[in-house]
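Can you keep this structure in mind? I'll have questions shortly.
In this view, the complex is presented without one of its protein chains, the others remaining in place.
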């Protein structure tokens, strides 16, 4: 019948995992460097430059075999792509999440990515949107216009009187430079919205690729302003080996001493294009408690 | 190894959805014209005209990424097919559901198919059977005998003292004509059964295909008789475009004013054999409250 592409990733590690203020625990964990998931997708050429596609993706906690409670929480979408750009309908990664992970050397790593700190800023609209995804959403992404790509995303709240979530994203790439700006406004209740924005950039110097991101988040009626930044780098040290480093911080201006700092350092060795092994350390410090170190050594396999 | 066929459908729409007596809500919905699901099936030729097959299908609420709570609720079955007909074991669509959706131009559409009204008639045997499926079931379908096909289905209640569910179905096709008759008796408790039957037909006039169905449902010990009818048509208006229309009604004779009427009108445009776009409106009226209009525009992609 049709051509369905089956793909995904399994990443499992063993290590000593520690949260600030808690004891270290020996664990086998999933997704320490890259999320574990399985996906099904397909594309159909409709002629005239038009393409239809679908995508279904399911996260996996491969250490225990647990799927996420919403099975296709990672992605369930249909779309049309053409000269006009791409329009997608369904449950997809939020633009804020995409920018947040694209400009961090550790991307969506559960253990090493300081971007996780900012991903959780702001409560979420329970009916429609989580920190990572816009459910019930429409997304339009423009074609690449001289390096510039714009996107707009709307997630319906599906609750009368409560606005949905809206996001705007701009991305610019030119040779070694990439930059992104994203803004979103998520309605939490009829009268309360949460806003966040992020400005981020990366530059590939050849010897190393540098990353930097800065973002802020606020919620209506709260004095707090959450401020996030991250600077990082990935450096190819051998033909197959890459060193990754990142330093990030989330600070809440409206709450005394609310500051979390993360530093991560890892070595990722590509055994093949799809398979790799890594070792890394993450230091997380919450102001007022002792900092915690997590060590993990793992294997990742994309399929 | 073996040949497993991966297939399914994603249908997502955006629109204004309204239930009678409630406010209209802007939503992104899954399955408005055709159910969204993913399936895995395979067939093995055993020689001598005999074939073994399996089928696993899972419904998807693609707007949010939610799988049905019973993951393979749509189908999980094994079967043998040969000159003698087809015998299937497991969790399959009920014969009543198949007739109910086969003779409606909107088939299993969640929004536009008035057949949904009758699909919910009668409580269901919680242990074995839902309105759409017979779990723990055996189904035998005869070969095509001069246009006639008969089927019998038994769903075990798996509860001592409670009978299972039994259904009989006859289907006749001759050129442009198709007709179906189905009867089922579902045991709800030791002493209470629910019965329903449906007579339905379709005729393809070329310029349009007409559909008509009539059914009744009763439950032991209740004075109520639920009566359902639907008439509809699908008309190819261009090479790729089809207009679909349907009017249906469910009336409960034993309950004063219990009458629900639905009218649907839609235009479905086939961009390719597998992909299409549609726009439609459904008007639902429950006697005693104002009628409600639902509008939806969507995209569907079979894979």
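By written order: A and B. Residues from 1 in each chain.
Assume contacts are C-beta pairs under 8 Å (C-beta built on N, C-alpha and C of every residue); 3 or more make two chains touch, one makes a residue touch a chain.
Small disclaimer: the values here were computed from a predicted structure and weren't measured.
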Next on the checklist: Among A:84, A:205 or A:303, which one touches the chain that has been omitted from the display?
Outcome noted: A:303
Checklist entry - Which residue from B:137, B:198, B:213 or B:234 sits in contact with the chain not drawn here? => result B:137
Item to check | Identified contact with the non-displayed chain, of A:50, A:67 or A:181 | outcome: A:67
Checklist outcome for this item: Where subunit B meets the chain that is not shown, the residues are 1-2, 4, 6, 40, 42, 44, 46-47, 50, 52-54, 56, 70-78, 80, 89-91, 133, 135-138, 156, 158-160, 164
Checklist entry - Hey, which subunit A residues sit against the chain that's not shown? => result 5-7, 10-14, 23, 25-30, 36, 38, 60-67, 71, 271-272, 274-275, 298-303
